[in-house]
Each structure stands twice: as structure tokens, then as C-alpha cells.
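The structure that follows is given in the form of C-alpha cells.
Left out: one protein chain. Kept in place: all the others.
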Amino acid sequence: MVIKVISVIAYLVLAPIVGCILAGLDRKVSAKMQRRVGPPILQPYYDVRKLFEKEKMAPTRYQDFYIIAYLVFLIGAGAIFFAGGDLLLVIFTETIGAAFLVIAAYSSNSPYAEVGAERELLQMMAYEPMMLLTAVGFYMFHGSFTVDDLVKPDTMAFLPMIGLFIGFIYILTIKFRKSPFDLSMSHHAHQELVRGVTTEFVGRTMGWIEVSHWYENIFLLGFIFLFFCNGTVWGCVIGALVCIAAYFLEVFIDNSFARMKWQFAFKSAWIVAIVLGMVNIFILQLVF
Amino acid sequence: MGVFTIGKVLVDSLFKKTACRMYPVVPREWEERTRGAVGIDIDGCVLCGMCQRACPTNAITVDRKAATWSIERMNCIQCRGCVDSCPPKCLIMEQKYTEPNVEKVIDTFDIPQKKKAPKKDAEGKAPAADAAGGDGPLTCDEETCVYCGLCAKACPADALEVTRKPEKVWKVDEEACVKCGVCIDKCPKDSLSFGGAAAPAEKAEKAPAEEAKEEAPAEKAEAAAAPAAEAGLACAVDDCVFCGACAEACPVDAIKVEDGSWEVDKDTCIECSACVDQCPANCLTMNVGGEGAAPAEEAPAEEAKDEAPAEDKKEAPAEAMMEKAPRVHRFAEMDTELKERIDGFLGEVKENLVKDHGMSEEEASKRVEAALVASRVKRFPYLMGRGAKSMADEIKD
Partner (left out) sequence: MGKKTIIPFGPQHPVLPEPIHLDLVVEDETVVEAIPSIGYIHRGLEKLVEKKDYNQMVYVVERICGICSFGHGWGACLAIEGAMNVEIPERAEYLRTILHELGRIHSHLLWLGLMADGFGFESLFNHCWRVRETVLDLFEKNTGGRVVFSICKVGGMRQDISDENLKEMVEVLNGIKKEIKSLTDVFINDTSVKNRMVGVGVLTKEEAEELCAVGPTVRGSGVAQDLRLTDTHGVYGKLGFEPIVEEAGDCMARTKVRIREVFQSIELIEKAVSMIPEGPVAVNVKGNVEDGAEYMVRLEQPRGEAFYYARGAGSKFLKRMRVRTPTNMNIPALVKTLQGCDLADVPILVLTIDPCISCTER
């Protein structure tokens, strides 16, 4: 019990810090790949600090409520995950959080935010199947949906679930909002929807969204970590290394692709989910 | 396959140095031609104001009275127009850009006043006292002038008109003249100077002319006495490359250059030295000093010729001036309707002078003529638009 409380508190406190550094590294490595110098590694922190100092100018005052709800649900999902709760509950909580983000975007009545919100909904529909299939795959392999049980198995789930792993990395591109699937909200705002979903958020609200990204990133990397848990220390070490490698692979993918349209994102995510995910689950069913 | 096509570039870039120049934190190595900011060598500046005229943004202000040259750094667009148009070439384009600032920066330089050293001619004799210095309008000593036209070619303001055929004419447009002195430097015969006091054009022209006339016989006599060396233009044919640049530069077409041969017609040659300047092989030399008796004999004849037109000038100044002033020439070519309008306008101006400023009719007409002649006619159409009254106000003194 104490461990759970400690891990939740550790998540709540450390996740933004680690997430911030990871985001900074993302920008620095991207810059190096483009032969630029790039911002200092703590730049995301400076950005959020600046955002919190800005004047609040919201088109509607309900926005804040929705964004706080989004943040709460997202942090809640992460907390449940690190407290060892049910994986499906985690996924659904996270989905509600994302739904609140979409509603917040709709509430601002701006055309850019509306189109961004539509795209965000399509994105959600694109990645949900794969997430759920991953959870199902864990259940098939380890026999439980609870994260507590999933971190203490005997064998590493990586190789038997390799199809699901690759599929998960694929949709991670969508979740991390990286090219080719940064449809609804690009970090660089160089897209047709200005800032997409987050167009109408300013100041503190925008700051909260940035912070929520950090939480989300850490929680998603936690998912990858689950693939490598086998109860031993070196399993954890490999897990951590693969998490970081996966993150930088996403950065590399971000820099190597143009942005695709939502039709392609949707279709390809479902095809990957079906081909890799379902086949893998089938194999898991037959073999294990 | 079509994915990760840029992958190689990205991976290579990870291990290369950044392509960013960390300017201005790291100072930059400028190129030679970079147009950064305008600098001035204040010793060379003659306050002619050509840079002010050339500047498209009116960033430069030249104050002749206060002897300052100032530039508004933030207005300057670094176009090099001033640098290219500066006659004494005292402006340079520096490479470093103006530093950013929160206020507009105006740099003012005090130009030291200087007297130009009087030029000496071939015998080492100093010319007349009021040559090359002075404040008056540009005048040409018609005795020594050979109408070579080098001054007109060099003039950056296009203020000089020099022709040899059908008659020898040397005209200066005083409105356009910026007193930069490039013509004075270029004149091979030292005929040009900035007059005496600020006198009206006709008087100034005569005064140095008379003085020069007195000097000229003395000079030429001395010249005749001097030993007759290899006189006039000579070409070191061994060095000559037969390019023909001298023939092209010659204003009187005295030089003929054909494959392997170079010759000059010394009678036609006016010894202006334009060819010497142009020769790329530096094989031409001009020995000024005349060829024995011939120039000396010509001189009195020329003097006699010069006297006659001068006397004519004295008799009919207004008409002669009217003929010479280029702007009035153009009026004469205009159609009659316009001429009538102008005459009517001038009549109104005269009337205004008489009524409002209490001048006599005679004086009023003189003033109007003088104004016309003094080439304030450039503003004529503009003033016509503003009305006779204001033109009268303008020319009443």
C-alpha cells in the first residue's frame, strides 16, 4: 500500500520534470538533425513558465473547466497506472480526458478549433482499437488486466507480443503528435489549422495543456515498459532503455515524414491494428 | 521504398557541426563588398551635396553653412548610391551594419574647411590669385579653354555644356552646379575656377577672363622663349598596344590608330591630354609648352577674335544671355500658345512687382528678365501654378 502511494506521488511529482526534459531533448535532437543549434534543453519549462505569466483572454469561460477536467482525468489515468490499477480503466479514463479536450476545443466556436477537434476525434478513433488490443494482448499473455500483476511476470512479454509492440509503436506516433500523424495539433503550428485543437487556448490554459502532454508522454512510455517487465532488474533496465529508444525513434520518424491526411492516418492505423494486433492475439490464443 | 528517404541526410547531420552562424554573439567575417554602413573621410569632403541628391531615402543632410555632413543611420538603406556619386570619392561603404538601437541614430560629422592649393601650370608659375578658391559661380577662362569637353564629361551633376562645332561654346547651368570642383581638377588647362565674390553670372565671367587675358600674352611669350622640346603629344611606339583607346578619347579626332601604326595630327591636337589618361599601356606623353612660334602667333589672333564677341556681349547682355541660357532656349521652341501664356504670366508678375513692391516699370522688367535668365526658370512651371503674385514675391530682391 505504501509503495503504491509512493509511486503515485513519485509519478505526480517526477513525471512533469522527466517529461519536460524529454520534450527539451526532443527539440534539441530534432535541431541537431536539421543542423541547427536548437533551444536549451529546459526550454519547455521556460515556455510553460512564460505561459503562466500571460494575460488570460479566453473566448468562453467554460474552457478552463474542460481543460482542468482533461488534466485531472489524464493525471488520474497515469496515477491509476502507476498505482497498479486496472489497465482497461486506465485506458478509458484517458479517453474521457481526451474527450474533454475535444469538448473544450468545440466550446470556443472557432473554425480552426472545430476542424481540429474533428480531427482529434478521428485520431482517437484511429488509435483506440490498437490500445485496446494491446490491453487484451496483455490479458491473454499474463492472464490479468491489473498493472500490479503485469509488472511481476516470469517471462518478458516482448517477443510473444511483438506484433502488438510494433503496432503500439505505430500508434504512439499518433499519441505523441508527431509527423506523419500530427494532424490535430502540431507542435510547430506550421499547419493549415494554425494550432488545431489548441488554437483558442492562451496563457495559463495553454500551460496546463503543455504540462498534460508531459504527463501523457510518461504514462505512454510506461506502457512500453510493461512489455519488458519480467520481475528482474535487468528486465527493468532493458525496459527503460527501450522506452528512451522508442522516444527517440519517434523523434526520428517525426523528422522523416511529411504530415499525412486524416484518411490515411485512420486507414493505416486500423489496418495495422487488424493485421498486427489481431494476428498477434490469435497467435497468443493458439499458443499460450 | 520511399520511406525514410531523408534518413541518410538526418543521420549524417547528427554528426556534423551546426550550420548556424551564431551572429551577433560570434562576430562575423564580412565579405569585402558587404554593404553595412556609410563612412566618410572628412578630409576629402567638399560639401558638394551630390550624396544628398542621390540618396533615395533622404538620409544624408549636407549643411554647407555649418560645414557638417550628417546621416540618419536608421533611414539609410545601404544602397551605395551616395558612395557611387561622390565626386571626390570620400564616402566608403563599411562592412559592419549599424547596431540596433531603441532610438533613431543620427551621426553628424564636422567637415574641416579647407582652401584648395592653387594648381601650377607646366612652367611652375602660380596662376591668378582668385583661381580655384573662392565662392562664386563656376567660370571658365575663355582664353585658355580649349573646349575639350573633359569638364562636361566629368561633371557629376550634368551642369556643363561644351561644344566645338559649329561654334565654341562653354556653358554652365548654375542651378545644377554643385560646386564639387571635379571639373576644376580635370581641366587640363586650368581654365576653371569659382569666380570672385557672388556676382551675377555675366560680370563674373568677364572679370577673370579679362585678368586671364592680361596673363595670357605674358604666358605665351614665355612659352615661346622656352626651349622647344619634343612638343605636343608623343607615343612610345615600342610600348604601344594599338588598342585605339586614345583615338576614342580624343575629342577632336586628332589621333589615328591602325594595325601597327599610331599617328597624331599635331595641328588638330588641342593638347587636352584626354588620350594620356586613357592609355592602358602608359605610352603617351604630353609635353605642354607649345611648339616654338606657332602657338604664340596664333595667340594674338585668338585674342583679337575673343575681343570681338566680348564686345558684342557687352552691348546686348540680355539677348546674349537669353540665347545661352538653356531653359530659355526650350521656351523659344515651344508653340506659340504656350509662349503667349508665359508672356502673359510675366506681364502679371511685372504688374505685381510694380503694384505691391513699388518698383518702377523699368526696374520690374529688368528683374523679370534677370530672374528668367538666372535659370530660376526651372521652377517656372511650378510657380506658374502658384501664381504671379508669389513669383513676384520670390524675385523682388
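Residue numbering begins at 1 within each chain, and the chains themselves are lettered A and B in the order written.
We adopt the following convention: contacts are C-beta pairs under 8 Å (C-beta built on N, C-alpha and C of every residue); 3 or more make two chains touch, one makes a residue touch a chain.
Computed from a predicted model, the values in this text were never measured in an experiment.
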Option touching the unshown chain, where B:42, B:79, B:234 or B:283 are the choices: B:79
Options B:46, B:62, B:93 or B:235, residue touching the unrepresented chain: B:93
Of B:5, B:108, B:163 or B:360, the one touching the omitted chain in the full complex: B:5
For subunit B, the residues touching the chain missing from this view: 1-3, 5-6, 8-10, 13, 19, 31-35, 54-56, 77-81, 84, 93, 153, 158
Subunit A residues touching the omitted chain (full complex): 30, 33-36, 111-112, 114-115, 118, 179-180, 182, 186, 188-194, 255-262, 264
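Just so we're on the same page, only the chains that are shown with their structure count from here on.
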Touching residues on subunit B, where the partner in the complex is subunit A: 3-7, 10-11, 13-14, 16-20, 22
Contact footprint of subunit B on subunit A as seen in their complex: 29, 32-37, 252, 255-257
